[in-house]
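Yeah, one chain of the complex is gone here, protein chain that is, but the others are all in their spots.
Lettered A, B and C in written order, each chain numbered from 1.
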Amino acid sequence: MRKKLLTFILTLALWFVFAGHVSIQVFFLGTIISSFISLMMAENLFRLIQLKDGTKDFPKKTYDIFMVIIAFIYDVFLSAVKVSRHAFEIKPSFSPRIVRIKTSLKNSNSIATLASFITFTQGSLALDFDHINNQYVIHWIDVHSDDEEERKIARIRKHLNLIAKIVD
Amino acid sequence: MSRLNERFKKLYKIGLVITFAIFLFFLFYDIHNLDSDGKRYLSEHYISEGVQETGATNLVASVLYDYRAFDTLGEATVILTAATILAFLVPITKATMFGTTFKSIVNQTITLIIPFLAVLGAYLLLFGHLSPGGGFVGGVVLSVIPILLTITYSVDFSEYIFKPAQKKLVENIGAIGFVLLGLLGVFTGSNFLASGQAPFGTGSAGEVFSAGLIPYLNLMIGLKVGAGLAIIFNSLIKEK
Amino acid sequence: MLYLILVIVLTAILTFYRVIKGPSLPDRLVAMNCIGVMFLLVLVLLSFYFERKIFIDVALVYGVFLFINVLIMAKYLRKPWKGGVGD
Partner (left out) sequence: MIDFILSIRQLFVFIFFITGIYFLLSTAVGLIRFPNLYTRLHAGSKCLMAGGISVFMGCIVLEGISFVSLKLIVIMIFLSITNPVTIHVIASFDNNYNLIPKTYTKEDFEK
């Protein structure tokens, strides 16, 4: 029931954004359509997220989501600066390396979220995911030594803890 | 002889491009000079009086579903014919196709964006007379949902969720409903598929429930196009 | 605003070099995806240039179709084997 209510509110907000103005007729149509969608698809949408604590710690969760969005935008711009610096060099120099990282996440929804985070951190790209050994295959753009590799893996662990707080 | 033949093949392509360019030049020259003559009286009439006569702020929708609605009926019949013939001719046996299999990352993302697609399709269908869009585009966006299910999971899963009989039923509802809505014009004493001239009341332009029959015709075309495209895609992909 | 649109179209033409040259098929797919997103930005900026804000719907639908297009191409395009259909 809680899932259906959440889906209903989200789709109704999306409907008002698309419609562009607020009136009684728009609200009437939107109620019909979003109730239809939430009856059909609510179970599939939140299939793997466990809402264990309910509405008790709602402000804390909102703060966490806000922190994730800030970290996302910061990472996108910082990594883009780093790649564009490679593009305007006179002689582009790389030292690529392919690394496998083991994760502790079990939820397949959070695995998908972490993959898009890995694509946007500095100089890394999620190539593949191995379901048997539960590990990512990651391509780094420049890693010069083993010491530097450890430091970069630690940066991914920070994202992993951040995501495990919200959806897991 | 063979050397001459090769040279002719090269010159053939270049000559084709040049001929096409000259043809396009004359076409655009004619369109550009259309202003000077008095050939534009019909489009002037549509632009100046279209909103007042039909009640739809989107002028393309007012031409498609009011002035030239009979052409739209013919266009929609093409999709019905294509879907039925494809479902009839393509054999039932399934073969192995060597497509790449997607990992769970793709599946989770597609599960997240399917409600977004449903709301977008419903908006394009129901607001066809107020904004760009309309029945055809809304139907294509709605038919994207079964196509996504087909390419990420399999044909069997997609046909388990949306049954083929249900899709046939929805398409037939669209096809019959269009004609029945057109007959409403005859019962009130005017022509077939008339919405602006028939005494339904056009309403005030700019609101959701206005413009006579146009929103309902949009809805019918959207259901028909969406179900038809889903049937065509699922009958062409024969993956085991 | 018009100069901004011209610069983005020029970057799209620069990217089109990779579509023609690209040695393998995934290179061409990446370049095509980039060109698609650049023209989506051009559509949004054109709606601001002509001051018709209602044209943003066109950009929305274009973004949806771009995603589907790349997914279907990446699933079913492959190298033709000897004696097969595409040989």
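In this section, contacts are C-beta pairs under 8 Å (C-beta built on N, C-alpha and C of every residue); 3 or more make two chains touch, one makes a residue touch a chain.
This structure is a prediction, so every number in the text was calculated from the model and none was measured.
**Q** Quick one: which shown chains sit in contact with the chain that's not drawn?
**A** Every shown chain touched by the left-out chain: A, B, C.
**Q** Since one chain has been left out of the picture, which residues of chain C touch it in the full complex?
**A** On the chain C side, contact with the omitted chain comes from 4, 7-8, 11-12, 14-15, 17-18, 24-27, 29-31, 33-34, 37-38, 40-41, 44-45, 48, 53, 56, 59-60, 63-64, 67, 70-71, 74-75, 78-79, 81-84.
**Q** With the missing chain put back, which residues of chain B would touch it? List them for me.
**A** Contacting residues on chain B, toward the hidden partner: 98, 100, 102-103, 105-106, 109, 112-113, 116.
**Q** At which residues does chain A meet the chain that is not included here?
**A** 14, 17-18, 20-21, 72-73, 76-77, 79-80, 83-84, 86-88, 92, 94, 96, 115-116, 119-120, 123, 125-128, 139, 141
In this text, only the chains that are shown with their structure count from here on.
**Q** Hunt down the residues of chain C that sit against at least two other chains at once, touch-wise.
**A** Residues: none.
**Q** Quick check: what residues of chain B touch more than one other chain, meaning two or more?
**A** 120
**Q** Considering the complex alone, what residue numbers of chain B touch chain C?
**A** The contact residues of chain B facing chain C are 97-100, 102, 106, 117, 120, 124, 131-133, 137, 141, 144, 147-148, 151.
**Q** Quick one: in the complex, what on chain B touches chain A?
**A** Touching chain A from chain B are residues 103-105, 107-109, 111-112, 114-116, 118-120, 122-123, 126-127, 207-209.
**Q** Mind listing the chain C positions that touch chain B in their complex?
**A** Result: residues 54-55, 57-58, 60-61, 64, 68, 71-72, 74-76, 78 of chain C touch chain B.
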